[in-house]
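Just one protein chain is left out here, and the rest sit where they should.
For reference, chains read A, B and C in written order, and residue numbers begin at 1 within each chain.
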């Protein structure tokens, strides 16, 4: 997946000199995860900008650049540091077009998520802070194909897009990618697996956990439909409701903490749009309501896993 | 309500010299809304600290003070500026006790909410950013009595508490308060009005809108039970579920924007805890998914009002 | 640099300062009539700064105002009606009523960025504009203002610091009006001059009498042209006084009365009028003509604003996202080819000028504030580095390869 993201940046920069990168250690070093390796060599100092350790300035400068028609892609070295530019993102960036008609075509991207023993400050899933902020778009891919196509769409979009890259998937997800330019549209979920007994909705690393759980369930005769949200804001209401209307049951799986996570929003949407179709409660399997712990046995307990997903799905299927 | 908050600060400072205040313009000036008027005169320069315009430093310094056993109460001049110390709050404050057992007995308080034509940067309802952050507590009172009692509890609590004061209520809500010390416990919702046909859950300014709507509905023969959440984190699951089990229907009303608002969390909780009791979908009436607009006709359309609440409740009651 | 002004320019400065003041006086009347939605901030006594600084810009240059920079907006081509309708939250305002006060801008023609309330956030944004301007070959300068209080924000620091390392063409004016709401300037920073903030970034700064519009203009012009020539950002501290409370609701009782009196005697408009008279740059008739023009224009725009409708409620749902309403195309002023491979390709190596050791540091000038450094504990001075520069040219680490 890492290579797919690098390719997307590479190809977009080739295509359009308005695309520039900025962030900490992304030029000479190529980024903490080497996502931007080689881009400075190819595109030069003006397009691959190593900044001081100043997340607010990084995002602020990106806004200014976008006002002159550039399409900056700002990197957070770890997505956890997005908390340091929260004000700039939620107040300056998100409200710009609404308030005075100034579009902000920029992307903020960075490695997110747990499972690699990064501890409380290198494992964040900050999506809900931004899903709750009108004016932003939020993308969180689970496959290399999607990562590339969605990042291209994000760069070409006229709105600010937060693009989260699950670091657990960086080197674990490998796919043959089609040669040539392609995009994946923002705002569209995808059905990864058809099923009739219940719907499991997920995204990012938990999409893979959900797919594995679906395999386990299939052996027991339970056919789960698995939806990969891909874009979290705007949410693809149609795909979600269509699936619920078919399976009549829905389980949401996310790695983000439980209270205030996206499962709640989906529960509300399903109530509003398909209550009559529900043959069981909207359920959720999520991380615990704690900071992300460091020690492996703690983090393992903290994160959802195949067993927990399968168990919840089983209960729901039998409901 | 403003006076009740001032009294709580006053009495807690009299009671315990470990209680100190810090923030912008709260000493000599008495605060932008005069909540802290007279406190500097009484408690002196060391306990009522006018700071530079540095929200991150304000919260950071409060943490440091709390580590030495003080109980600082930090003011955000408008709660909107809490975005400027988001990192300090969600990463330093919220995780301190979990990570290394260091409690952070501090309060961050400030005027929040819309309805006074404050525009996009002086009308925020930022509660969900923090309800989604384990380690914090979040309080949002609707009455003067509660404001005083909850603020006292917040100051005495060993955990960091965010205390939101709806500025629309500052001078509009007036009550006789009992003389003498009293507290209202954190984490407990209250049933403001008994009813059998449906439950309306709300808090802060929208609690009053919900009560008005309940009056309207009562004239039509619909008896709504109205719950005031008061504390948003931790949520009082028991009171919520008990009411749903009684009325079988629930409508959530909040002034915060829709997507990712607390109604979603409540929908999920109700699904998990009382799905079989539901005779209709969990519904929500909320502000729109936009920044808070400035011009009065826009803001009026943006905010929930009695008509919209009553209409949704009517639909639900008839469901 | 000798910077002089032609007579028409002198008169234009007067026109803008007076218009600024008259417009704000008009808004105070509207406020008392309850026709202003939300708060009303005053720049009384600070007009020379808004006008004198913005007047140093060219049309291609960019600015972003703060709440007390209505004068700068007028200089940049906005009309009183824009400001009136904003404050009255009318549908005809630049933001259609979605936002108020000076929270508006214009990307296409006037090159003005709308501020937000959070102080400091504009500094990195304007840094980004300067960086993009350089990238696109536009030779523009970005200007913005910050209050004495606003310099305490983290965003100010990060923004100026980024501008300094990027040598961005940013002119930032610290409007030191002695107060941040009720807080005196010494509670924001314990230095005599706020221009000292510049020393943390190794960038030049000016201190200027903010109540003297000609000085303000001259300093700004010099700064703007220095920036344009690629020498990096500049800080200007303009000393002045906020002659009213923070906003209309604030009676400013915390300000010593004598302080107001002291500064009233230095009113920038009075002073400038006397200067124009003393220098024979105008006569009573010229003044009367300009004043009459201002009155006429204000009256017209007031009528426009008062008769304008409020926005329709449905508008509230529109415009959260750009869904094709804008086509985004930068204004290239240099060949794009320079920026795409193979022309853009470089070797990704840092060239480190020196190795930064203690003994390699030039002693700071006597007046610098460092305390003297204690002698090395082992009593020896280490031999100079064999050749720090060996192999690679000793240049600044990044810009050496970069066209700017």
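Basically, a residue touches a chain if its C-beta (ideal position, glycine included) is under 8 Å from a C-beta of that chain, and two chains touch if they have at least 3 such contacts.
These numbers come from a predicted model, not from an experiment.
**Q** Given the contact rule set out at the top, which of the displayed chains would the hidden chain touch in the full complex?
**A** Checking the complete complex, the chain left out touches A, B, C.
**Q** Of C:37, C:107 or C:164, which sits in contact with the chain we cannot see?
**A** C:164
**Q** Tell me where the left-out chain touches chain B, residue by residue.
**A** 13-14, 17-18, 20, 27-28, 30, 40-47, 49-52, 54-72, 87-88, 91-92, 95-103, 105, 134-135, 137, 158-159
**Q** Residues on chain C that touch the omitted chain in the whole complex?
**A** Listed in rising order, the touching residues are 152-158, 161-162, 164-165, 176, 178, 182, 184-193, 195-219, 222, 232, 239, 241, 254-256, 258-259, 262-263, 265-266, 271-272, 274-275, 278, 349-350, 352-353, 355-359, 361-362, 364-371, 373-379, 382, 385-388, 390-392, 396-398.
**Q** Which parts of chain A are in contact with the chain that was left out?
**A** Output for chain A: 24-25, 28-29, 32, 50-54, 56-57, 77-78, 80-81, 83-84, 117-122, 288-291, 293-302.
Here is the rule we go by: only the chains that are shown with their structure count from here on.
**Q** Please compute the C-alpha centroid of chain A, do the same for chain B, then give the distance between them in whole Å.
**A** Whole-Å distance between the two chain centres: 30.
**Q** Quick one: which residues in chain B touch 2 or more of the other chains?
**A** 80-81, 83-84, 120-121, 289-291
**Q** Can you list the residues of chain C that touch 2 or more other chains?
**A** 95, 98-99, 103, 116-118, 154-155, 320
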